[in-house]
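A single protein chain has been removed from this complex, and every other one stays in its place.
Chain naming follows the written order as A, B, C, D and E, and within any one chain the residues start at number 1.
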Amino acid sequence: MKLFRIFAGLAPALAIAAFIGFAAPTPVSAEDQPAAAAPAAAAPAAAPAATPAPAAAAPAAAASPPACSSTVLKECTPNSGDTAWMLTSMALVLMMTVPGLGLFYGGMVRKKNVGDTVMTSFAITCLVTVLFAVVTYSLAFTSGSSFIGGLSRVFLQGILSDISKGIGNPNSLAPTIPETVYMCFQMTFAIITPALIAGAFAERMKFSAMLWFIGLWAICVYAPVAHWVWGPDGIFSAANTDDKGNFVGWVKVLDFAGGTVVHINAGVAGLVSCLVLGARKDTGPAHNMVLTFIGASLLWVGWFGFNAGSAVSAGMQAGMAMTVTQIATAVAGLTWMFVEWAHRGKPTVIGIASGAVAGLVAITPASGFVGPIGSMVIGVACGVGCYLGATALKHALGYDDALDCFGVHAVGGMIGALLTGVFAINEYGGTPGLIEGNPGQFVNQVIGVVTVIVYDAIVSFVILKVIDVVVGLRVTEEVERDGLDLALHGEIVQ
Amino acid sequence: MKLFRIFAGLAPALAIAAFIGFAAPTPVSAEDQPAAAAPAAAAPAAAPAATPAPAAAAPAAAASPPACSSTVLKECTPNSGDTAWMLTSMALVLMMTVPGLGLFYGGMVRKKNVGDTVMTSFAITCLVTVLFAVVTYSLAFTSGSSFIGGLSRVFLQGILSDISKGIGNPNSLAPTIPETVYMCFQMTFAIITPALIAGAFAERMKFSAMLWFIGLWAICVYAPVAHWVWGPDGIFSAANTDDKGNFVGWVKVLDFAGGTVVHINAGVAGLVSCLVLGARKDTGPAHNMVLTFIGASLLWVGWFGFNAGSAVSAGMQAGMAMTVTQIATAVAGLTWMFVEWAHRGKPTVIGIASGAVAGLVAITPASGFVGPIGSMVIGVACGVGCYLGATALKHALGYDDALDCFGVHAVGGMIGALLTGVFAINEYGGTPGLIEGNPGQFVNQVIGVVTVIVYDAIVSFVILKVIDVVVGLRVTEEVERDGLDLALHGEIVQ
Amino acid sequence: MKLFRIFAGLAPALAIAAFIGFAAPTPVSAEDQPAAAAPAAAAPAAAPAATPAPAAAAPAAAASPPACSSTVLKECTPNSGDTAWMLTSMALVLMMTVPGLGLFYGGMVRKKNVGDTVMTSFAITCLVTVLFAVVTYSLAFTSGSSFIGGLSRVFLQGILSDISKGIGNPNSLAPTIPETVYMCFQMTFAIITPALIAGAFAERMKFSAMLWFIGLWAICVYAPVAHWVWGPDGIFSAANTDDKGNFVGWVKVLDFAGGTVVHINAGVAGLVSCLVLGARKDTGPAHNMVLTFIGASLLWVGWFGFNAGSAVSAGMQAGMAMTVTQIATAVAGLTWMFVEWAHRGKPTVIGIASGAVAGLVAITPASGFVGPIGSMVIGVACGVGCYLGATALKHALGYDDALDCFGVHAVGGMIGALLTGVFAINEYGGTPGLIEGNPGQFVNQVIGVVTVIVYDAIVSFVILKVIDVVVGLRVTEEVERDGLDLALHGEIVQ
Amino acid sequence: MKIVMAIIKPFKLEEVRDALTSIGVHGLTVTEVKGYGRQKGHTEIYRGAEYAVSFLPKLKIEVAVAASMVDQVIDAITAAARTGQIGDGKIFVYALESAVRIRTGEKDADAL
Amino acid sequence: MKIVMAIIKPFKLEEVRDALTSIGVHGLTVTEVKGYGRQKGHTEIYRGAEYAVSFLPKLKIEVAVAASMVDQVIDAITAAARTGQIGDGKIFVYALESAVRIRTGEKDADAL
Partner (left out) sequence: MKIVMAIIKPFKLEEVRDALTSIGVHGLTVTEVKGYGRQKGHTEIYRGAEYAVSFLPKLKIEVAVAASMVDQVIDAITAAARTGQIGDGKIFVYALESAVRIRTGEKDADAL
């Protein structure tokens, strides 16, 4: 089967990567270096306010009520500036999925499927919101084991009463804002991740099968992976420390805003799903690049909530995350445009928009750790890499990743995750990378990426196969030919 | 006439509701219970910072200049975090009307009327902005009588100089932000409310008549109703207290972000207007559900400004409002989708989008008072209720509410307003509801809803009849047939 | 040549204006008056927090770490509330260009050119981002000479490390936020300005020539003009003071958010470019006013970041800027609509949207300085003025400003810049205008406007001529006829 | 056999279809067209400028029928499509030499 | 000369064009049309209400050919456009009196 052929194709690369990772003398060595600053500041979505170092949000919350810090958490009360920014960030990240991603994808399918495509984004938003409130938040973001969180916040129980009893946000990653706000912010990440997958199986999956797949994936894949990287006691999580602040997980992986958790995770699931589903019968160019333009633009705007919001505070780190996000995006957009111009003779709307999204993807894991120069390199790298991912790689291997979920998100996510290990600057994010003489961090990044790819691919495959047997994954040939809009939804754009 | 037939149909329900309300032993009993916390915290659009209880925004504004509180208001200076969030909220709520609502509605009309429909939203935004600055803000939000405010802020006079003299925002509902920001925020509510009405009379009202109707309605209906519920001395306003903090209005109605003031108010005026105007000659399915998708999505995103912004501060209450808004919306979207799927065999884009909007509507009055579980119940209730409102009810009674302004906004608003009285949790918003053993609050809600319906219906009817005589309400049959875009505006989508 | 004919036509007006300016006894007299308050508060994009006067953001940043003020800048740390608002503002202003401006313009061209039009906005966003980070920020916003800044921030070097060494934002215009955030915010202004120019040469310029023109213009025109007005030592910049706070530049020009730097600058460059390029072969009405509606709406929403964000803090001044922005926009939208209704018999979507944008343009320079009444006058003035600019003026002089870049942005910008000198209120922004008995400020405004027009026109003309010789400015007749989308980009809206 | 081609006002389509069905014609093909004739067009406005649009939206209906039915068809269309105002449209009739039903290969009368 | 006008299902266009090219017909004109016939339409849903849409999207193909080629053309189209299901469409043939190539002014057979 094609599935195996392709994974066989990827195997050597994975093998090498894994070898580097596991063979490295001390894969956990990364955090030994910047002893003092690292524990808190290097945290993915970290709270710089908690450290004396490049202190960001701290001062505003100063004065009479004790400042928020991880040690005096119980006394901490919300900082209104940080909270204002995180409320805004949540709205921005929601806007990325609806309408952003829906339009980005909707413009690229044929007109007969645009309704199904935008509805997929909308329905996933609704579905994952409910699942997240019911169980995913608890599984991902509360303490449990290294592999999966606990059930203490199922149905969001106790999320407010703890505070009303005088204790702050018990989540050490977000000490200065109410837990509800942190939960909402994380919810929007849990929404967009599966929504991204839909780009791979667009124009041919049954709507009912899509709901089943996304629902199960959100619980079985997203929750554990998010816990590994961002949970208080996850295997890769910088927050997983003992009382003295020493890292006690497996290896510490830098993933500021979700290169691994969001983009690689979605991209690999997308690859698996389009392999299991098979190719579309007929394809064609984008039916309305104006929709794609709107979508890419709103993704860009909303991504500030995604990346700068991942500072979980309105201070220095958010500002630098904003800066590098903007630069990497612009560089990647131009890179893709010029590569396509050179290759095909014309610069296209879809091209520059895709490049910008590739840039946003690649800078995501890096955004709290690298500086302007690093972001430019990342922008060029992913502009070229994702262009190849969406063209050469796809055609060489022959899978039908309809809207290049793998080619853009997994490839861009990997480029970003690995280059984070290269260009991380101690001064900006608290952890040095390869260019600052810390090869260990690069190795850590490889381990993180490989682990997630393997877990995700296996579980996604199993889920899809089960659904295929039980409800069937794919629409009939006639429905596919006439378009999903009319057949599945009884609606059509006039 | 059909108008009377329908109100006759609603009469028994209203009668019963009114009976419950007026017959209740002590309808004002609600605020007797949570003595200390209620006065401030239960205020619609309340400022938690003002109370010692679950204090939210307070700390950031601490230190040298005295913290903002209702007792030391004159010394109070703006809190930058709260102000940041409220500036953002105003932008978000404006985005709900333009482009949000314009697109939501525009996608559902026929293509020949899409220009008129989006222009209606835009023109209302302009018109109401001017009226609000000139007179409505003063009438609604300054002290006057219990029924209508005063004229002290006509033309916004003195809105800044008070502050420059060293006194804070004189509006006790928003002690930590500049009065200009509070005014702008409230302005966006005054804009969207009449814009919602336009869904009822779409595709057949003269553009000039629309301007007259909306202008008069904004002054004659919106201003007093807003004053009743949110004015410093309104009959239903929790802020209407004596020096000791005892409520001195008629009955205290909980309406966090506008279930009664905005949605029931708009929905009832919509019903009256489509009854007076009569049905369209021809109808058809939505011409472009992609526009509706964009509109619904931006309504959703913007609604965080609406609901979480109604906390008028960036703290705990805003966080919980955000949480329950997100959950209720998602649940209602799924509910409508599944109900329609079961009923008509297909899940539709318009359906899930309508359900989400219904959820946003219904959670609006409740958002500062209920918790996650309450929001789920509200989501299911309004998902089913508004589906029936837009289908069974409309067909049974035979009015032509073109885009279901009544079926979604009035029905959803009523469900939300009444269930607020049921699911309010003292710990979250300072007032207990029926499930915490306070039936009086439910009765209060009924009284509030009925009063607004009756006043609104009568005044809207009178305004419409006068306009019909003076300028004529409806376009000619030929204009309606060929489309309003070309005939009224000389423009057409190509 | 037409170019000369038109400038000849404008010459008398310019001459008179210049005469008033240069002949005025003491053009610099304006700042003599409100001695204490002016230096900081009158600064374009000023930081009210820095003055003891109508103090805005100060309190939140109070307490243990020393409050931010221009005198203790080195000790200053970011204020989380101000930072939250500025992060948000940057996202809002980015949204103005993509997708806002792209759609506003895209809806007005013919369908065959919509792709090229939206791509122009997107590509300019990418291109200017890179140029700004590499060189423009440094040239515009660091100290150098009165005419152009220095090279100390080339490639953004040192933008974070200064802070990590314990010193705050070295830019005295934004003392309470990280320099990265200030840089990002200013970047979005540098992006939208050249993107506006594209309205003038739409539907006929080569895409490659456009990239060259915009790139060179961004460095050769935007950077110096921004430095003059907003640079720490620019000739017109209120921040250009000696140690005692005395203004030491040439004349102090009020330009709160960019009437001169952004709108006049873009409008004049647009006029020059459409004169050099020549008229389109064929024209027609807007192909899709729904896109224009979305674009205008998002411009409006985003403009709050533009104007209220230019307070660089979340306090009183931002609130008043928001207020007057909203009012002027609404008034101008209605004004244009009614004028067109009277003139052509019908109110149009494009009309009210254009009017609103004209209002936004005109209030831009004034937004931190005038009050509600002033904003209403400005709204009426620009509603009428820009309507004439886009109709009578254009037809009289015969240039083909495709989407009225000059008629709306330059005309609106001039009306706003001059009326700022008339309606500035000392109490609001720290500088009195003509109506408060300070004619000198009006004269200053005239000098600023004329200087920018002359410099901009000359340099833009030279750049365009050079490009025309080297790569050619205009597409072939056949490409123009068949549409730029297919010929230049290989894409088409289906 | 004949082809009857009618240009009608768009909002008359359903009535014309019903009229044809009621006389036993169960197949037709409809095309969106723009018509130019005596009926004057409309004006589009763009920023205070007027663009005269002289072509009006119309529908073209094509019906293949047996020669014997032509008059009936013409009468049915005329009756259903008439509003009495300028621009109601035209009916054109021309000879059809042969017809084939693609699905079955049936010919001529059987194919209609 | 004849004009062969075929109403076909939209997704068959490429196959029909290829079939025609393979028999030496290198010019044709395609129009998007809506067809009404035995094939039943579909239903659109709008807020729980159903709207029956009886017109289905079809393509009309017009090919001008020499009279001698008509049968070949009919066979080619029939073979390429057939799915065997209701709604495959029709082919109509009518006489073409003259043809002109605008570019050159060539007439009739030379113009095709």
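What we mean here is this: contacts are C-beta pairs under 8 Å (C-beta built on N, C-alpha and C of every residue); 3 or more make two chains touch, one makes a residue touch a chain.
As the structure is a prediction and not an experimental result, all values here were calculated from the model.
In the full assembly, the chain not pictured is in contact with A, C, D, E, by the touch criterion defined above.
Residues 108, 284-286, 340, 343-344, 346, 348, 350-351, 354, 387, 390-391, 404 are the ones on chain A that touch the missing chain.
Those residues of chain E that touch the chain absent from the view are 3, 17, 26-31, 64, 94-103, 105, 111-112. Taking the complete complex into account, residues 282, 481, 486, 489-492 of chain C touch the chain not shown.
Here is the rule we go by: only the chains that are shown with their structure count from here on.
Between the contact lists of chain C and chain E, the overlap consists of A, B, D. For the pair chain D and chain E, chains touching both partners: B. Comparing the centres of all chains, each the average of its CA atoms, the largest separation from chain A belongs to D.
A count of contacting C-beta pairs for A-E and for C-D identifies C-D as the more extensively joined pair.
Residues touching across the chain A-chain B interface largely differ between the two copies, under half of the numbers being common to both. Each chain gets one centre point, the mean of its Cα atoms, and the points for chain B and chain E are 55 Å apart. In chain A, 60-64, 79-82, 84-85, 88, 294, 314, 489-491 are the positions where the chain touches two or more neighbouring chains simultaneously. Those residues of chain E in touch with two or more other chains are numbered 44-46, 50.
Chain pairs that touch one another: A-B, A-C, A-E, B-C, B-D, B-E, C-D, D-E.
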